[in-house]
Every structure is written in C-alpha cells, then in structure tokens.
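A single protein chain has been omitted; all remaining protein chains appear in their positions.
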C-alpha cells in the first residue's frame, strides 16, 4: 500500500497532578470521551471522531509531563519489521504485553536520544466514532461537548540530540522532514517537524538541554471558527491561554496554545497544508523563526522556549 | 517510508472545445496559473499552492472529457516496480517518453477496465508555490486570483467494471477503499471512493455503461468560507452550477459541482475527514445514497447520474 | 434618540398542526427556549440571545400559517403616537390588553392591505439572555442546543396591494425601502424589503393574490459556518430543506429555507449588509430576480412563488 508501516499518532500517556480534576477537565473542557479506567487507575480518553478505543491516557503523578507517545502501525508484520530495523540501527526495544493498555495490543517501546519513550503498536479496538459505518450522519452531538477536537493529532517534544532523533525517524521509521528552524549559527536545527503521512506534521522536536520534556500535545479542529470557539470555551472555563488564536507560519495551521489543569501545554489547531515526502523541506532561519512559530506576532514568546512539562 | 509508492494525483489532461476561451476560463475564473504551451498546443496549468510544474493540461478537441489522469510516485524505482506489478497482474502498460508533457518525466500509462487511461510518473519539475522555501509567507496574492484552489485534488470517473478497477487500485497500486455505495440489490457497488494517502479520496469511480467518462475533476479549497467565495465567483462569472454549496455525506467534505466552459464538471471542495487504511470502509445503501452524495438535499439530483463528459 | 419609535421585530404567532410535536421541534431542532404556556394553551419561545420573554408563539390550529407579526416600540408614548398616526392615515387599530400574551404589555393591532395582522407593543419583560448583565461571557451553552439562532429577525409575507402596505410602513411607521423586485412590466413591484433600523430588512412582502399568507419567519445565525451547521442539523433531523445553503443577492445574506413540522417555511440566515435610510434602494428587474433571490442558482425555484402557509 501507498500508506504503510507507521500510520499515525495513536496514543499519548500524560501525567496529571490531580486525576479526578483532570478527568473532569479532559471530559468537559477539552471534550474528550472518557473510555474507562484500568487496574492501575489510569483513565482513557478518545476524541469523538477517532475510531480506536483511546488516544489520551492520564496517569496521576507528582510531576506533569508525558510518559510515552505512540504510533499505530498497519499490522503485526510491520511491527515486527520496524522493531528489527530499530534493533539493527542500534535502538534497543522493549515489548509491552497486549492488554497493558486497555483495548491495545502488544507495544514495542524504545527510547530516542531526546530522552522520550516512543511506542509502536498494531492493534487498538475499533469502537467507532459514535455512528454506524453504514449510512452515517456528518457528525454527532459529541462533536459539541467542550472543545471537542476530532482527534489527537501530534506532539512537540523537547530534548537534546534532535539530529539523532531525526535520523531514526527518517531512516528507520519512514518519516520525512517537512520544516525546520535553524540555530543562530545555521549549523544545526533548533526544531524539526516530521511527517509519516500527508499531514504537515505527525511529530515535532525542539532542541533542549533537559531530556524527555513535553512542549504540547495537539488536537485537531475542523476550522478557524472552531479555533475561536475553543478560545471562547477556554475563557469561559478560565483555562490559561499561552497564545492565540493565531496562525503558525510553520505548517500554516491556525492555533491556540493553552495549559491543562496540571500545566501540560496543549494545542487546538486547524488546517495546515498537505505535505508529501517529495517536497523540499521549508527552512526557517533563526532570525525569522518568530514569524515561523507565530505568524502574526512575529516573535517567539518567552514561554515557547522556557515553559514545558 | 510510511508514505511510499504512489503519492498523490499529479495531472489530468482535459479536452476543451475552445482552447482560447478555456485558457481564459481556467486562468481567471477557476484561477489556475498558466504555465505554458507545448508544441502540440496543449496548455498547462498549476494551482497556486502546488509545487510541481503542472497539474491540469488542456487540449483542444471536438468533444469534452478527460484524456488521462496521473499519479506521481516517489521515484523511478517505484515507477518500475509498479509497472512490473501491473504487468504481472495482467495490465498492459505503455511508456510515454520524458518531455512529452512539459517538465514531466517518463510516464507509465495503462487502461483500466472502466475505460480510462491512468498514468504514473516519478518526476515533474518543482517550480515552487510562488514563495521561497526559506522563510515563506502564509500565502501569496495568487491565492486570490479567481477561485484559486490550492491544488488539483482528485477525480470521479464513470465507467463499467468498477469492481475490477478496485482490485487493481487495491492489489497493485496500494490504494484502499474509504467509502462505497451499494447498488439497489446490495450485491455490488454503484460507486467507490479510494485513497492512497490519508486524504478521504484520491480517486473515485461510479459504475456506468459507457466507458471512459469523466464526472468531475476536484480542486481543493481551504475552508467552507472559500466554498462560498467560489460560489459567488461562479455567479459573477455566470458559471453553470450543478449543485451547492452543500456538504457530501460521503467524505463529509463541503462542495460545489459546476461546469467549465466546455461542459466538463468540476468540483470545488473543502474538508472531509482524514482516512487511514486500517479504517473499516463506510457503506451506503442505495436508498440512503442521496444523503451520502448530497447531505443536505438528501436526493441524488438527476444530473449526478446522467450528465458527464 | 436616533433609533426611536419602532425598534425591531418582537414576536410572531404561528399556527401549528400538532402542538406537542411542534414544541419538541421548536425546542430541540430549531433550538428556541421554551418560555411557558398560557391559559389558551399557546406555547412561548425565545431565541437564546434575545432578552425579552418571547418572540415566537405557537398556537394549535387546523391550518398552518401566521396569526400576527409584531414590532416592539420604544415606549408607551411612541405606541400611542403610532396608533394615532395610523388612525389618522385611515388604518383602524384595536387594543389587545396587557397580559393577553405572556409578559407582554398592551398591543396595538391593525390589518394591513396584504391581509396580515401587524402589532405594536411597548413592553415585554426582560428575562435576560441567560447571563448576568454584569461581566458576562461571550455565549452560553444554550447557543448550541439545536440550530440555536441568536434571534427571530424578520418575516416575509405574501398578499395583495403591497404598494399600499409599503406606504403605511414608510409614511406612518418609519420604515424605508431597502431593495425591491419589479414585475415583468416594470410598472410595479413584485417584492419589497423594508427596514426600520440598519438591518438590511426587518420585514418583506411579495405580491400575491391570496391575502394573509406567510412565506417565512427568519432566524439569525452568527456566521456562514453556523449556516452549514444548521443545514447539517436539518439533515440529521430530516427537516425538509427548500433551498440552501446559499446566498441571497438581495441583502447579500447567506441562507437556508426549510419547513417546520407543520409546513411553515422558516429561514436561517446570516450576514447581509448594513442599510441606512439615506441609501438609494436597490432595484432588481424581473429577469434578474432569480439571481436576486438565490444568488448562486440564479433562478427562482418554483416553490418560492407557490409554496406558503
């Protein structure tokens, strides 16, 4: 098939400081659907238009942040092949047994040089998007509960050695570089946006001293008007907004950055162009990176480079 | 890579009845960019945000319709492999030499059971989208000349034996079925929507007695508001509108069908969900197909099944 | 004051064929708020962003249609003055006592030459728009229950002698003509759009043999995207759509015409330019009236002139 191997971001496990409050926040403010709790007490969510059982998992912890970010692959053969390719490349992998995450098959987990745990898996139960796959409607009432993104879309991670990360994603996992921001000296990248599909990004990295940090998990909205609706709901619910509504120069998507009730940044965004692996990557020089990150403000706000979990 | 082999629709060659008038129409009403004329007199166009040299080619003819529809593949190795797979499957192919189409490499052409000519090619000159690949703006003034779609997106073709077509696209070319409409007896499909990416469709077919017919070529717009702008411009230019603005139940995209000055139907559409090959295809029974095709009117208008070129 | 006398459309009393079903339809499909039932069994509704107690009143009847349409005036002095002006002009008036309609003051009722009952009143209880008038939010959750228009905006009535109606509205009530459509011979008007504010229309009339007919009551939406949402909800609820989403050439508003469960046509519309009494009215000749009524289709559909209640 033309779209094979790694298909898309599948799940993110986030650490939250007060699980009960967070369950309420993710259910009613962000508007994800609560899919249940496992024996460890982790709570599972999916976006209304996602078909697989879960995409966001919350775990009670003393410190906010991300435990791991996973991609769904197109079958067990691909899972095995990708693991063996990772190992051949020198990346150690670990198998997590099926069922460790609710309704999720066996996972291949590995740490990347930026200090993040990435997972691959081939199976997650299709629970549908709230409609029959025969003669459906255009959307359901769940599309208007809270911010109600259509899906968990991508994440931006902060850590060191992102040029090594890029090589793994490109040479082993089949991603390609869509855009990148150069460091002031132009000799290496401050940030990279990578795609495994024709989305403008499926994952992105910013070079940062401390490993394993989360900048944001992003959720997709249908339109710029839904971005406004999201901003309104953030204000109604007194959600701290970092920046937005605005546009990114990078990917051209429209966006809001804000913080969940544990301080994890999240993004609600819409749009962005369709990218393809034959595209020459777009380069942003450091002096123009502000306009790349926030197209209207044209400066990187301090929080962008300093606030993360 | 995760997106390999066939990447996307690349070009469509259309027959028009008065080339001079059509060049004006495609330039100023639809708002494609005139990229030049070849020795045969064919005129080449690209959408403003496309990077490759051309996507729509107009040829003067006595009868409107489509000559061929092509997909870009990710390299010569894929081109050779796909040709050999097609031959192994029993599909005869023909090589068209590089340069036959302006700025386009060698093409592999084959006829599918619906009577259409499909082409694959690995090279078309990257002429850019009117901006530098370093520090670009969000869009250019070309984004507001005429309807100004961002790209040629897909086509819908009419012909017989679409179940055989589907097998070639799935088994040889790597496409997957996204949605389909059943015939009244439910035993076979009236129509199929196929994707090679995570777009909801890269090509679609409707079962029809006469082979080789064109229902429409579709052009992508950024938003529902751009769909309104397109409808306004159609009225200002007295372009015959078939239907719309409205929404499709199938793909959930918003849309207008209208006719170019030779009677070729075209679509200006926006949105639609992201599809993936692990998705169970959506099925529409014949009695609900009206709502599937035109979500608001909930009936298939007569023209949908009877007017084509 | 600069905006004095008649302020705006205030209420419409509609006849419905099955009150119980209609209460459900107006509550959950159109998304008005049920404000109570009076002793006669009439049920009262308001749009979520309206402040006055009611704007739509439903009455069980054997035949659908409109009983009367009312305007709010800016005080009792204006009410008395307008009544005396009407009488002086030769229009008979009737007083309906305060409290006949829930939370509504005394009304001055009169019949206009088109056979419709028009009312004026100075008082209706301010019940708020679901928020405090101190430090409110931008909107409330009621803004997403059903189609959820922000207000009842205007109506279009069919009947004879509209030139006489126009004179009363202009010379006595203070309205001004915004747009009009000529009859084929150009000697008189087929239709007139009148405003008492800087809205593009507060009421409109189409010349028609039978007196007292209702073409539609119109409800305001915030945006073209809300018009799409309305169309989607109509399909989800199998509401018969007459036409749309589309744009009017007249007023330039975007629109859907559809039918309530008794066959009363209603409009959900958005936009339109701001009009002022010093504007030269816009004239549509009969041959271009199709484009004036439905800007994209450019023909008056048969239903527009033949289906009413």
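We call the chains A, B and C, going by the order they appear; numbering starts again at 1 in every chain.
One rule holds in what follows: a residue touches a chain if its C-beta (ideal position, glycine included) is under 8 Å from a C-beta of that chain, and two chains touch if they have at least 3 such contacts.
Here the structure is a predicted model, which means the values were calculated and not measured.
Undergrad: Using the touch definition up top, pick the residue from C:18, C:94 or C:126 that touches the left-out chain.
TA: Reading the full complex, the residue touching the unseen chain is C:126.
Undergrad: In the full complex, which of C:37, C:60, C:223 or C:301 touches the chain missing from this view?
TA: Among C:37, C:60, C:223 or C:301, only C:223 touches the chain that is not shown.
Undergrad: Would you mind spotting which of C:13, C:197, C:235 or C:262 touches the chain that isn't drawn?
TA: Considering the complete complex, C:197 is the one touching the chain left out.
Undergrad: From the list A:38, A:85, A:106 or A:232, pick the residue that touches the absent chain.
TA: Looking across A:38, A:85, A:106 or A:232, the contact with the absent chain belongs to A:232.
Undergrad: In the whole complex, not just what's shown, which of C:24, C:163, C:210 or C:274 touches the removed chain?
TA: Of all options in C:24, C:163, C:210 or C:274, contact with the hidden chain holds for C:274.
Undergrad: What residue numbers in subunit C mark contact with the hidden partner chain?
TA: Touching the chain left out of view, subunit C contributes residues 1-8, 49, 51, 72, 74, 126, 133-139, 150-151, 173-176, 195-199, 222-224, 247, 249, 252, 271, 273-274, 276-285, 288, 291-292, 295.
Undergrad: Mind pulling the subunit A residues that touch the left-out chain?
TA: Against the left-out chain, subunit A lists 224-225, 228, 231-232, 234-235, 238, 241, 244-247, 254, 291, 295-298.
Undergrad: Going by the touch rule given at the top, which residues of subunit B touch the chain that is not shown?
TA: These residues of subunit B touch the chain that is not shown: 137-139, 144, 223, 225, 232, 235-236.
Quick note on the criterion: only the chains that are shown with their structure count from here on.
Undergrad: Of every pair of chains, which is linked by the largest number of C-beta contacts?
TA: Chains joined by the most C-beta contact pairs: A-B.
Undergrad: Calculate how many whole Å lie between the centre of subunit A and the centre of subunit C, each centre taken as the average of the chain's C-alpha atoms.
TA: From the centre of subunit A to the centre of subunit C is 47 Å.
Undergrad: Calculate how many whole Å lie between the centre of subunit A and the centre of subunit B, each centre taken as the average of the chain's C-alpha atoms.
TA: Between these chains, centre-to-centre, one finds 31 Å.
Undergrad: Using Cα averages as centroids, what's the distance between subunit B and subunit C in whole Å?
TA: 44
Undergrad: Multi-chain contacts only, two chains or more: what residues does subunit C have there?
TA: 225, 232, 235
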